[in-house]
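A protein chain is absent from this complex, but the other protein chains hold their places.
Moving on, here comes chain A:
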């Protein structure tokens, strides 16, 4: 597992947890967690190649469009809902956050931080919509319709009365090398949040 956000998530997942992985891609995370942490659960995905890869790995994958919600999962059906790099592509990220914390008491969310200094510089100096490793698409064909920043997401959690249990940032491929948490909104390329519906 090479992607920086996945490595950190791995450490946050409790042994034997029942997990829902939204936009699970090729099932890499669930397969690793099943092996190392003995988790069970399902991945949801709509990409045909991702789904086939999951089936080959033996990861339970359900073809489901996240914009249609999680109505087929009961309240507290899982211990943990994970969603990596998909929040920004949803029609209503705020409603999905509600859904995630209905299905489980805690969730882990990662997304590209639009306020990352390289993105700011790209826009500020070049005057073009940022294109980077974490935001690889052109403005006209990007699936990322709800870009946000580290600060934006914290604000949303505050407004919803949710507890941020932990937060971290990932920088490119520098796995295991995390910046200090002083200016995450500036130095974090990928925002990583662990959010609970329970108040402290």
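To be clear about the criterion, contacts are C-beta pairs under 8 Å (C-beta built on N, C-alpha and C of every residue); 3 or more make two chains touch, one makes a residue touch a chain; residues count from 1.
The rule is simple: contacts and distances are computed from a predicted model.
Between the names "ABC-type polar-amino-acid transporter", "Homoserine O-succinyltransferase", "2-oxoglutarate oxidoreductase subunit KorA" or "Tryptophan synthase beta chain", the one given in UniProt for the chain missing from this structure view is "Homoserine O-succinyltransferase".
Interface note for the absent chain: among A:52, A:142, A:163 or A:196, the touching residue is A:52. Although one chain is not displayed, its contacts with chain A can still be listed: residues 40, 42, 48, 51-64, 72-74, 77.
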